[in-house]
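Here the complex is missing a single protein chain, while all its other protein chains stay put.
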């Protein structure tokens, strides 16, 4: 089962994992990304490209399914204005065995970071600023190329 | 914050992640292991070595903390009789960045599988049988030796 | 064709979306970027360094050499920073 949701509201990790579960699932790996409290950061505002976002995430999930035997994937990404401590993204992967669940979860995060059309704008005491893409995220995504 | 619990009752992944969270956490990776529904499997009964279990898991967590900068770790392992679909184990790791959270979560699972004193007995239509340790779990744990 | 702009590309150009008749000499994404930069003002600023820009055609990431067709939805944006 594949679930992809873009939403403003928060999500409940436990409820999402319960909804994802099939009876023959032995392993569920999840990743939750949050707004870190750091310095004078007031908020993060997430913009996206609505016509493209779910399609691109769908392609990333298909890529993961071609690489590992997965029983279910749930991806939830929030948009709008988020405060320090707020959850931003959930990736949950169910598989028979833990190796596939871990690898696919990490792959999905690396690809979300470098391919899904979201942009973060930081709001600090001094004003707003668009977050720069990080080279380390490109490197993380490149690891999967030849695998 | 380190939380280690051995318990008979179920757990709520979302509540555990919320309890684990610090404000400067940016990444939470979790792993949930479940009793797979397969063939005529009726139940799994988990036995452990109570005087040793929490101490050994504590040592595994200290090892992980020495390898990665972690903000929090929660490990819950159930014991007693569990049915197909029941959750067995939760490992949740909070860190600033996702690489450390993913790696530490996988490391903790690999070490739990090969070092924590738990034993599973399967109950099938034909009777009961102790689960054999898997060579693939030893291999998974060995990966971390030289890292 | 439909042009879409996101994040600081949207802010610099001052618009999120526009309709454009594909000019005859604009064959590829690169040509379109040069055409838009020539508008001056915020567009010149937004497209001053094409290496900082990414493009999607019809909701798929693509490169600057891709040929354009009228009716395409072309989106310009900075490298993505979600997740």
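Note that the chains take the letters A, B and C in the order they are written out, and that residue 1 is the start of every chain.
Note that in this section a residue touches a chain if its C-beta (ideal position, glycine included) is under 8 Å from a C-beta of that chain, and two chains touch if they have at least 3 such contacts.
All values derive from a computational prediction rather than experimental measurement.
Student: For the chain that is not shown, enumerate the shown chains it touches in the whole assembly.
Tutor: Hidden chain, whole complex, touched shown chains: B.
Student: What is the set of subunit B residues that contact the non-displayed chain in the whole complex?
Tutor: So the residues of subunit B touching the missing chain come out as 33, 46-49, 51-52, 55-56, 77, 88-89, 109, 112-121, 130-133, 137.
The criterion applied here is as follows: only the chains that are shown with their structure count from here on.
Student: Suppose each chain is reduced to the average of its Cα coordinates; what separation in Å results between subunit A and subunit C?
Tutor: It comes to 26 Å between the two C-alpha centres.
Student: Cα centroid separation between subunit B and subunit C, in whole Å?
Tutor: 48
Student: Multi-chain contacts only, two chains or more: what residues does subunit A have there?
Tutor: Residues 33, 109.
Student: Identify all positions of subunit C at which a residue touches two or more other chains, and write them in rising order.
Tutor: Not one residue of subunit C touches more than one other chain, so the list is empty.
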